[in-house]
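Removed from the display is one protein chain of the complex; every other protein chain stays in position.
Note that the chains take the letters A and B in the order they are written out, and that residue 1 is the start of every chain.
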Amino acid sequence: MFEAKIDASTLRACVETITAIVDEGKLRITEEGLKLRAVDPANVAMISFVLQRDAFDDFQFSVESEGDTEIEIGMDFMKLIGILGIGGREDVELKLDENAQKLYTRMGSLDYTLSLLDPSSLRKEPKVPELEFPAKVIIETEEFRRTIRAAEKIGENIVLGVDGEEFYMEAEGEMDKLRLGLGKEQLIDLTPETVSSLYSLEYISSMSKGISHVENITLNLGKNYPLQMDFALAEGKVKVSYLLAPRIESE
Amino acid sequence: MFEAKIDASTLRACVETITAIVDEGKLRITEEGLKLRAVDPANVAMISFVLQRDAFDDFQFSVESEGDTEIEIGMDFMKLIGILGIGGREDVELKLDENAQKLYTRMGSLDYTLSLLDPSSLRKEPKVPELEFPAKVIIETEEFRRTIRAAEKIGENIVLGVDGEEFYMEAEGEMDKLRLGLGKEQLIDLTPETVSSLYSLEYISSMSKGISHVENITLNLGKNYPLQMDFALAEGKVKVSYLLAPRIESE
Partner (left out) sequence: MFEAKIDASTLRACVETITAIVDEGKLRITEEGLKLRAVDPANVAMISFVLQRDAFDDFQFSVESEGDTEIEIGMDFMKLIGILGIGGREDVELKLDENAQKLYTRMGSLDYTLSLLDPSSLRKEPKVPELEFPAKVIIETEEFRRTIRAAEKIGENIVLGVDGEEFYMEAEGEMDKLRLGLGKEQLIDLTPETVSSLYSLEYISSMSKGISHVENITLNLGKNYPLQMDFALAEGKVKVSYLLAPRIESE
């Protein structure tokens, strides 16, 4: 049994962080809240998502069989975004019908019955690889997003790196070159290091749409190493972590 | 002879209610004001439109032959919308040249000479069928329009119905279902009844664009029966009535 109530804009922001990586996925409902871990179809990016119970105004959960600790449902997140777009600013009430495999959503006077996807038709939840990051940067989201938008006009890849006490983002096209360099004093935090990696701008762009409601993000970086981008929503009650594989520098 | 002056935004709102159903039509000018009755090309929806003389700041009308009581002109309403889009917030002065079949419009320093259509090339004005509606609902336009926009994402049809003291709108797709249910206390008025009909969303969507400047609409409903939607503009000086044929429920 799962019944819950949550602020519409919080739920929308949550689902947007997920649709930055996948259109559909397995959502696990437990006593602690909602969880998802999913890899994009090309196996390049991963999201780990936790929506804590205390982010809800109301949260009721129980399992049918005694041994169980969670309910797994298959969700079409793109459709859920569409539904939330309809509802305005009201609270959203959610009610799961496990037998019928439906999720009832209510926003004010509006009821929407969403058919769930068969979880067995969805990809298996990925394992999180063990990683150690030598450098960590905390940056204002808007500065990061603006640079990503600019880089999109130049090429397909972007370098993220730390050079001593400077964090930089660099994109190079056939003709032109763009570079953002931020000293430690322009950042919220930085571990001095000398690392850099090349990433696909297409993926970073998707991710940067998912963080539009976030103030700061933490970038974990290494030398030709994956990027881990961490951030929180709803006063820390929602935690999201993106992992992105690096590209090989062709030089 | 016809010469008149009217507020540009009033005229624009009027023409928008007409273009929701037809692109062009016969406008009848009489001592009382302007009138139009027209059916859409597929014969599914009808509009009855009255723009009263007192909605004008200035209204001069006379007929050439003594027996006549009206002047009939063929109007391209899509073009008129375009012209009104140019003019900003000024008053619009209209002057008919019957012989040249031109309508002179003046908005501030801007003159626009609009060629009229040959009325004999346009469809005949339809008869209004005699109908009796068991149920009547008065609803805030915004609530109605919002639900229509949501339903468009689900399917092609929508059910409008009254179930006891509740008015409801229901759309069902292959997977999902949407329902808006409003009790009598959430409506401006409702006749308790048990009726419902299925309508084409495409037509209801068009109509709901025509009512964007209206606060409330009256829905007249029956059992598998046409929908009559009535509303007023410009403090009651403009009266519009849409009629929409029902679809046959396939269940």
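Here is the rule we go by: contacts are C-beta pairs under 8 Å (C-beta built on N, C-alpha and C of every residue); 3 or more make two chains touch, one makes a residue touch a chain.
Just so we're clear, the structure is a prediction, and the values are computed from it rather than from any experiment.
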item	value
Among A:Lys124, A:Arg149, A:Lys209 or A:Lys223, the residue in touch with the chain that has been omitted	A:Arg149
Among B:Lys79, B:Lys95 or B:Lys177, residue touching the chain not depicted	B:Lys79
Contact residue for the chain not shown (choose from A:Glu31, A:Asp68, A:Glu156 or A:Asp176)	A:Asp176
Missing-chain contacts mapped onto chain B	79, 82-83, 86, 88, 109-115
Positions on chain A where the hidden chain makes contact	143, 146-147, 149-150, 153, 175-182, 186
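Just so it is clear, only the chains that are shown with their structure count from here on.
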item	value
Where chain A and chain B are represented by their mean Cα positions, the distance between them in whole Å	46
